[in-house]
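Working notes for the structure below.
Heads up, one of the protein chains got dropped from this complex, but the rest are sitting where they should.
Chain IDs A, B and C follow the sequence of writing; residue 1 opens each chain.
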Amino acid sequence: MIVVMKRSATDADINAMIAHVESKGLKPNVIKGSERTVIAVVGDERIAGLGSLESGPGVDEVLPILAPYKLASRELKTEPTVVQARQMKVGGANIGVMAGPCSVESEEQILASAQAVKAAGATALRGGAFKPRTSPYSFQGMKEEGLKLLAAARDATGLAVVTEVVASEDVDLVSKYADVLQIGARNMQNYRLLEAAGKSPRPVLLKRGPSATVDEWLLAAEYILDAGNPNVMLCERGIRTFETHTRFTLPLASVPYVQAKTHLPVVIDPSHGTGHTHLVTAMARAAVAAGADGLIVEVHPNPDKAMSDGYQSMNFHQFAEMMKQCGRIAAAMDRELG
Amino acid sequence: MIVVMKRSATDADINAMIAHVESKGLKPNVIKGSERTVIAVVGDERIAGLGSLESGPGVDEVLPILAPYKLASRELKTEPTVVQARQMKVGGANIGVMAGPCSVESEEQILASAQAVKAAGATALRGGAFKPRTSPYSFQGMKEEGLKLLAAARDATGLAVVTEVVASEDVDLVSKYADVLQIGARNMQNYRLLEAAGKSPRPVLLKRGPSATVDEWLLAAEYILDAGNPNVMLCERGIRTFETHTRFTLPLASVPYVQAKTHLPVVIDPSHGTGHTHLVTAMARAAVAAGADGLIVEVHPNPDKAMSDGYQSMNFHQFAEMMKQCGRIAAAMDRELG
Amino acid sequence: MIVVMKRSATDADINAMIAHVESKGLKPNVIKGSERTVIAVVGDERIAGLGSLESGPGVDEVLPILAPYKLASRELKTEPTVVQARQMKVGGANIGVMAGPCSVESEEQILASAQAVKAAGATALRGGAFKPRTSPYSFQGMKEEGLKLLAAARDATGLAVVTEVVASEDVDLVSKYADVLQIGARNMQNYRLLEAAGKSPRPVLLKRGPSATVDEWLLAAEYILDAGNPNVMLCERGIRTFETHTRFTLPLASVPYVQAKTHLPVVIDPSHGTGHTHLVTAMARAAVAAGADGLIVEVHPNPDKAMSDGYQSMNFHQFAEMMKQCGRIAAAMDRELG
Partner (left out) sequence: MIVVMKRSATDADINAMIAHVESKGLKPNVIKGSERTVIAVVGDERIAGLGSLESGPGVDEVLPILAPYKLASRELKTEPTVVQARQMKVGGANIGVMAGPCSVESEEQILASAQAVKAAGATALRGGAFKPRTSPYSFQGMKEEGLKLLAAARDATGLAVVTEVVASEDVDLVSKYADVLQIGARNMQNYRLLEAAGKSPRPVLLKRGPSATVDEWLLAAEYILDAGNPNVMLCERGIRTFETHTRFTLPLASVPYVQAKTHLPVVIDPSHGTGHTHLVTAMARAAVAAGADGLIVEVHPNPDKAMSDGYQSMNFHQFAEMMKQCGRIAAAMDRELG
């Protein structure tokens, strides 16, 4: 890291910082400029116990140099990771497509959804059984009963099942039925849950929190990787900004940026990323063109009767049309959709 | 709520929406303007099963009118709630002050901190035993051993103990030692945890998530209230914005705004809210002047040796000076600090 | 608009509001709900002199219904506007491509750039002669001399010339040399300039300010349209958010959203929208897939020697490759690039 001293820093301040850095086994390089002194610290700055250099006397600011994550870093593993769950491949030449309703509501609803999204070319079925809801007065999901319906829909269609897990104590139960564990945006920094998912044999779809920096997101992935699970997909679902015409702002530049920083595949969620059905198809196309390795989309037999998130769900016809358009974009990218 | 129809909406669209609203037991009021039709829906719009009106045909947008929370609302309970934990009162004429280190690190550290903050006028000791850390490579806290040290410091000083709980399965354990359960910003929407805290006999300090809207924050409080615990303190600790010179942006207008919307007391965290020691005192004074009901501040015997958050911790001398200055502001507000 | 009264509003408060609305020639519809009263106001709420209903006694909030712009609205003019400048068409089946250096630096530089971008398929040459620079110590542009070099490059290649105008007093001068007047993000609400551009015979490329809402952006366009110039292109170049890995956050959902609200064509600037050359191609592809009507891209013979914005400029080879890739995406959209 680079420790920038204040212009008013004394020699004693500078020497104290040098001694502190050396006491931790790091090597300080002191550069005296005409206006101020900077101390470049060489070595792994991610060690515990370094303390807070910024609160040292005479320090103006501290600039980190190394990315704080290791296992997720492309510098460590240069070839991209391809995550597979049943027939679905996410990464490489394949763009995986996960589609289905926000919540599992009934056997007919989830089975009809599975058949429709499969017919349109999806490779996985999404659907929530445990629902984290902003309001305690909203529908909270069918829980294990919902998981069973998802598994039945998988058996009927061959689609992989992607579903959310909201607490560490549920990881085993959800792993029993699901092919992919989804960790939602609200739980991106629920470390107990990340560690438990890291011990599951199932791949994990890790959604970005709406105010998480990319470094925080990759550090959350690092918790899962560090616990032993190498199959992590990063899912961008939008950040919170001052924009109000979309529910969140979908920053598609995350796709090429994150792909340069990490070997993990990047999935885009244009449903939550926009919050309005009429914007989803355009953003799904744009995601594919930006190089996304997967899409996750909300599809419901009757969006205007959905028990959650209906305002952003597509109906079957809209989804089939989206897949057709995205397929053309994927072909122009020399990739295969679904 | 108000359903604004598109200019291009047909009579059939409008009639379908009227029928849908009526089928849910709500009363639609149709207002035909020169440019478009709006349908004002009277009744409790927070009912389950209303579905998503926005995805109905011909609908342009839907504007909610009622606040989505009930128990937290000042319309329901007009007199302010005062939360008490041991000698500390938060709300009414009293401004509670919780101070101490980010993490419990050792017996000497926490005891010295407790004595120093008490001497300066604090009414509670804060300190983390279970630490949610952004990186898996950072110090994760002393866990139950840390809780025991906090309890010992309480026994020695009489201060109330405020400490974080990070998972629902830890609530009973933490409640055994602590006087106040803190729910951190990363867990504001960990509903399993909120429900468990709602069943604890201890008051809860609920931090705002860095991208949570005020409505989302109050709905998180609603989970706790709805589970049976009436003693909730709301803690504003900053939101994430484009500003980089502070770690977060501390929006002090939350204080009067939230106090108008809810009866719950509002606590300000100027340490996380700025992220830099040299800004904390000014913001603590400003918080008191804005009408905050409490302060929570990081204080450490040796900030430059702290195992976490040292860059924003005050030393004992700085904290004593802060208390002196804040005491003068509190007096100018006819309130008592500590 | 909808005036939501407080639960505590008295009959006198409600009657006062009704009388005030009627006194302005508008028609109030009073809806008494179980919890509170709302007053729906029918008629054109954009009249001057309505005053501030929100400060009336007993008012909780005021929700606007009509979009504040008229001439820019798609409700007024349903068919999309296609803007033409020389051979370049922006909108409809055509995706216009404007490319060139941030600043005009010399005759060789601008001529070489014009020839290279034309060879790669661009339809317009961009280049700044008057440069608004954040620091007074930065290069401020070649001014009229730069305009002459741009005109010479146009004569040599047939490309349309797009260049920025920074003050109302320069509009005539810039109109003399340029085919399209660019109004930069910093000047989006420089109303004197907008009015002057509205009187120019040249089409205008109006960049969105980095914190402007879409309504504010369309109202800025409204100033130009209202002054008599119907040829306005809206250019999204990124908004300011907490993201720091890109200079700005490029919210591509603006494309379908704005196209639904207005008839004006939408151009995307992936250079400013990301701030890093290595992200530009992916975002240009994504913009085309999202349905953008044009692209504006920074290209420089030697980005590492550019006098401004070199970190986000492409070299000729990178631009040619970008055009090839974007051409494939455009074909998949049944549109023509350039």
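In this section, a contact is a pair of C-beta atoms (placed from the backbone, for glycine too) under 8 Å apart; a residue touches a chain by one contact, two chains touch by 3 or more.
This structure is a prediction, so every number in the text was calculated from the model and none was measured.
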(request) Quick one: say which of C:Gly43, C:Pro68, C:Gly92 or C:Gly121 touches the chain that got left out. (result) C:Pro68
(message) Just to verify: which one of B:Val4, B:Ala221 or B:Leu279 makes contact with the chain not shown?
(response) B:Leu279
(message) Among C:Val97, C:Leu147, C:Val166 or C:Ala282, which one touches the chain that has been omitted from the display?
(response) C:Val166
(request) Go through chain A and note every residue touching the omitted chain. (result) 2, 4, 7-8, 29, 31-36, 38, 40, 42-44, 63, 65-66, 75, 240-242, 244
(request) Name every residue on chain B in touch with the hidden partner chain. (result) 211, 213-214, 239, 241-246, 249-253, 255-257, 260, 273-274, 278-279, 282-283, 285-291, 328-329, 331-333
(message) For review purposes, identify every residue of chain C that touches the missing chain, sorted by number.
(response) 20, 46, 48-49, 51-56, 62, 68-69, 132-139, 166-169, 186-187, 189-192, 209-211, 216, 219, 222-223, 226, 239-240, 276-277, 303-307, 309-311, 313
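Everything below uses one rule, namely that only the chains that are shown with their structure count from here on.
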(message) Same residues or different residues where chain B meets chain C? The copies count as same if more than half of the interface numbers are shared.
(response) same
(request) Indicate the whole-number Å distance between the mean C-alpha point of chain A and the mean C-alpha point of chain B. (result) 26
(request) Measure off the straight-line distance from the CA centroid of chain A to the CA centroid of chain C, and report it in whole Å. (result) 31
(message) Counting only residues that touch at least two other chains, what does the list for chain B look like?
(response) 240
